[in-house]
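What you see is the complex with one protein chain gone and the rest in place.
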Amino acid sequence: MTTLLAILIGFLFSVSIYLLLRRSIVKLVLGLLFLSYATSLLLFVTGGLTVGKPAFVESQTQIASKVVSDPLPQALILTAIVIGFGVAAFAMVLIYRFHRETGTIDMDELSETNQK
Amino acid sequence: MILFLPIIIPLFFVALLIMMRKNLRLQKWLSAIGVLLQLFAAVTIFTEVRASGTIFSQAGNWPAPFGISFFADYTSAIVLIAVSFVALWIHIFSFGAIDRTRQKFGLFVLFQGLLTGINGALLTADIFNLYVWFEVMLISSFVLISLGATKSQLRGAVKYVVMNLFGSALFVSAIGIVYGQLGTLNMADIALKINQQGLNLPLNSAMMLFFIAFGIKAAVFPFYFWLPSSYPAPPVAVTAFLSATLTKVGVYVLIRFYSLFAFHQAEFWQPIIYGIAAITMVSGVIMAASAYDIRKILSFHIISQIGYMIMGLGIFSVFGLAGALYFLVHNMLSKTTAFMSAGLMQQKYGTFDLKKMGNLYRLHPYVAFLFLIPALSLAGIPPTSGFFGKFLLIYAGFSAGAWIVTISALVVSIFTLFSMVKIWNEAIWKPLPEDVPVHDEKRMNRTSVFASSVMAFSSLLFGFAITWFFDVFIRAGEQLVNNQHYINAILNP
Partner (left out) sequence: MKSQIIQIAATYLMPFLLVLSLVVFYRGHNEPGGGFIGGLIGGSAIILYAGAYGLEITKKLWINRPTALIWIGLAMALLSGFFAYLTHGSPFMTAVWVQIGSGPFALKVGTPLLFDLGVYLTVMGMLVKVVLTVMEEVL
């Protein structure tokens, strides 16, 4: 399972880098979203996979009586998702401003030489 | 509790300034008061560090390897004071230097947000928490760069956002790998475990990912290309703030991570760091020589001077690290002064283009003098702070036998002098070009001139009072060289 997920993570990273290198700014933002998904999955897998053991302790007890999965990577992923949420909102507005400023979604519109 | 104040104060002022968003005049003074309070908190932390060497605290009272630790030693206290000090005067500079529209759209809220992230990143001792502070910092700086949304700002912002988010993704991946390998996120605990078992291959590759992530933030050699297009785009006060804080925090974190974790593999890392330092220095200064926009020249010099700090890190002796830190603080002060005086010139001439300036020495001898101080300091003429910083670094470099990088540092100094002389000749000595209209009615903002004068004076003082500062920086270097100080302070209090 870990191997399969590792391949999936690699695939997600390659998708995101492919999209980041495109000229369209919409694809650039999609690439950024894929990048955050890939890293979240990576965090999840590196924490160790446990099958069917939720990261919760039964109520009324302080210490888990059986093996539970490590809650820390899940908390980290949640934080990363929250941050991704803010960044995605910013990126959307950036695309919109870009489109209003240049009238296209082509990144090449931005290129400008130093000599004016 | 004192350790949390540099984080709580700006965050509190974020809330307060959002509440006061209608009243611009009140907002800007409140924001300046907030930074002043941070400066007091930073000074208090520094005095406590001087009394006991290190101080630390556990957020939420959870014990050390499990909870989030906050930690200050000489290094973080010094950088903390420098950041708050520079931020205070940039605030006051920006009162007169940034247009009202930008101020209305939350410039000061963003300044405070940026400071929250920076202070958090300087004080935390938990790698994931560090990531969170970095993101706080980045999101504020994204908006600061694109605030106003001119075409050049959008161009800068797109590059900046993409590169930095990519860096953050690498940072999180590296955190995941470290957690998977060692099962801890506390920096002292990681350092202890690496001390015991050494750097194995996955950990060393995580270190490489960390290095790339912070290298992007600090703008070192292969990853600096976002900086020259995004830093000159926003108004000059914002540029000064970003250059004084963001890139320097990147360097600070590089120093911290290398001195805690990666130095075990010095035979692998040292040549890489030397090479990167040399190429960063040389390429930054060469690009600066070809530019004719003051902000571009100064931005390229940021890159070149990051190289010096990285060189001190690579030497990794007490003198090298002390030199790197001294150079970092010197650069914050001098570079900010240089950007501020460039901003004053822009208020006079309405442009940053050197070809459209001239005769400043006649028109405003005082501003010419204000530019002279950071120019000499950046070039490293004694007895300015730049000279002592470079002297420490070059002395450490020759003692360590790092010939190539040290000699290139010496050569780069001459080129830096060349760039500064170019600005001096074009903007200050040369008679005003015929076709440029004279703006006699355009005046410089008094508050801005005052803020630049204070920065110039403190930059001078930082060089003159070297005997006092020397002792502090050497102690910082001694603490950095041995990571047991860090581990003992947090794990065995």
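Letters A and B name the chains as they come in the text, with residue numbers starting at 1 for each one.
The definition used in the following text is that contacts are C-beta pairs under 8 Å (C-beta built on N, C-alpha and C of every residue); 3 or more make two chains touch, one makes a residue touch a chain.
As the structure is a prediction and not an experimental result, all values here were calculated from the model.
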For this session: Pick out which of B:L30, B:A59 or B:L363 touches the chain that's been left out of the picture.
Result: B:A59
Exercise. Out of B:L11, B:V143 or B:A456, which touches the unshown chain?
Worked result: B:L11
For this session: Taking the full complex into account, find the residue in A:I7, A:L21, A:L49 or A:M92 that is in contact with the omitted chain.
Result: A:M92
Problem set entry | Positions on chain B contacted by the hidden chain, ascending | 1, 4, 8, 11-12, 14-16, 18-19, 21, 57-61
Exercise. For chain A, which residues touch the unseen chain?
Worked result: 59, 78, 82, 86, 89, 92-93, 96
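Note that only the chains that are shown with their structure count from here on.
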Exercise. Can you name the residues of chain A that touch chain B in the complex?
Worked result: 20, 25, 28, 32, 35-36, 38-39, 42-43, 45-48, 72-73, 76, 79-80, 83, 86-87, 90-91, 94, 97-98, 101-102, 107, 110, 112, 114
Exercise. Mind pulling up the chain B residues that touch chain A in the complex?
Worked result: 128, 132, 135, 139, 142-143, 146, 149, 151-152, 154-155, 157-158, 161-162, 165-166, 169, 172-173, 175-177, 179-180, 185, 291, 293, 296
